[in-house]
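Shown next, in structure tokens, is the structure this report addresses.
All protein chains but one are shown in place.
So, chain A:
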Amino acid sequence: MPIDCEDQELLEGFLAETTELLEKLDDDLIALEKASDDPELMNRIFRSIHTVKGASSFLGFDLLVRVTHKTEDVLNRLRKGELQLTSEIMDVVLEATDLVKTLVADIKGGEIVDREINETINKLIPLLTEQPAAPAQPAAETPPPAAAEDAPASAETAAPQPEQKPAQEPPPAAAMPPAAPRPAPEAAKKPAPPKGGEKGGGDDLSDNTTVRVDVKRLDDLMNQVGELVLERNRMIQLNQDLQGGTSDHILFSEEFGKLAKRMSFVTSELQMQVLKMRMIPVEKVFKKFPRIVRSLARDLGKEVDLQIFGEETELDRSVVDEIGDPLIHLIRNAMDHGLETPDDRIAAGKQRTGTLILAAIHEGNSIIISIKDDGRGIDTDRVGRKAIEKGLITEDQLAAMSQREMFDLIFLPGFSTKDQASDLSGRGVGMDVVKTNIKKLNGLIEIKSEKGMGSEFILRLPLTLAIIQSLLVEVEGEIYSIPLASVLETLRVDQREFHVIGGQEVLKLRDMVLPLVRLEQVFNVKRCHEQDNFCYIVVIGSADKRVGLVVTRLVGQQEVAIKSLGKYLANVTGIAGSTILGDGRVALIVDPVGMVDGGEGTSGAR
């Protein structure tokens, strides 16, 4: 049934508002479980659901009204203290919230699907038993649903909705008033909504096509554009003076120098401002995690205290959209493999409740997100054994591995320490997803882990993907740009210090052996300079590996706008894109990921 709504604007407003409310609601509900006596929180939740109900009844979304109405009733009783909040009640309320999300997603999709909502409603009803008016309502409002058959057809969008089980299908609504309290408690005892549900609703609802911008930011932007206009006028004036002979070259160059400085100041401010508008707080991703952690903890029988820090940290929308999945996988991983069960924890002399810390912080031009648990840590011996068992590496390879490399094994596709794949983990896909997504964003992953003490995954991500800080280097007369986010350090060394191991040039750098890649070889640059003993090394890291790039000269640091090379040259090895330099020439951007992965082999073979 298509949506019959005369006022499209009204509908859009409703969707935007409801989406926002629902996102907040999840968070508040989880918080409520911890602090059930917080009246302010309780009232806020009540208000949210009430607003959704009011708006949907105004717009005539019946299904939505019915679910929200019942949820509101339950919440009302909780608020009045007639009902004590238990985790069973919370499960039902959360399930109802999920259902609301699904229904809103339907509306957003432009098609109202006739969904089976009675199962959830029936779980809510027993919570209202002492209220005389409540049981009568479903009979009055609820026509017998013809929806059970329709529901599976839209199953893919209906992740949060529990599977329909005919056996548990409650009796038709007409027979309900007297019977309601009885069949429903059984339903309420059913396990929490299926996992995976946490993900579905929230993601579908988040809207990325429109941006809400703080009016102040917009005003600032306008001011800066005004300044830019003034500078442009100044430039035209200077040019006229020079042409008209009222100014000589010396004066002109002096004035023009000043102008260039001011222009550069204004444009970089402007750039920052526009960039800021694209920024959204990482909270948008973080706020769905308490819910996920809660249901995972219940499924796994673990007790977890999730602490979130720095959710106000802002980063580019494009990055925010991409980090959700990797973070979910990392959290699952920490909950499943990292944290122990309460009994194990006590046996290990730790507190019963495990701690999971999710933190975000700015550092220069990147954002750092860390997922830290105080669980059992990564057992490198076990990881190594498993990797051999699964045929991912050989014994010899393992013997030569450093601890860092052993940690990296967990990112291999197909790697899992589980013998049996469960719903939650064991297929060896999750960490591979993490790695691929982080790579796509030009990010780095670092693992810190101590056996028995816990582990920490540190993601370092660029703030934005459109404009990057880059290091310009010269390779035998050609200029290349290396994303600064991947550059760890640069050094000037004597080529005689290089060692060769199995045809691969390496450099001893403090306590590590750094494989070297000669850019002139990888890029087949014609040698045009005299052979010089001294050269520069740019140490780059991608995800978890380090490589040193040998270049002729460092040119400097510059902020560059990324230009795509187009479809035809999209897959050039070692090149991520291009940019235009101040003099109008094109400089290619080195792909650090490609260098680190492919580079070793290439230069080793030559």
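Going forward, a residue touches a chain if its C-beta (ideal position, glycine included) is under 8 Å from a C-beta of that chain, and two chains touch if they have at least 3 such contacts; residues count from 1.
The rule is short, and it goes like this: contacts and distances are computed from a predicted model.
S.K.: Since a chain is absent, check the UniProt entry for it and pick the matching name: "Branched-chain amino acid ABC transporter permease", "Porin", "Alpha-D-ribose 1-methylphosphonate 5-phosphate C-P lyase" or "Chemotaxis protein CheW".
M.R.: Spelling it out: the chain absent from the display is recorded in UniProt as "Chemotaxis protein CheW".
S.K.: Any idea which of A:F46, A:F498, A:F523 or A:Y536 touches the chain not displayed?
M.R.: Missing-chain contact among the listed residues: A:F523.
S.K.: Which of A:P483, A:G574 or A:P592 touches the chain that is not shown?
M.R.: The one listed residue touching the chain not shown is A:G574.
S.K.: Can you list, in ascending order, the chain A residues touching the missing chain?
M.R.: Touching the chain left out of view, chain A contributes residues 478, 522-525, 563-569, 571-575, 578, 580, 584-588.
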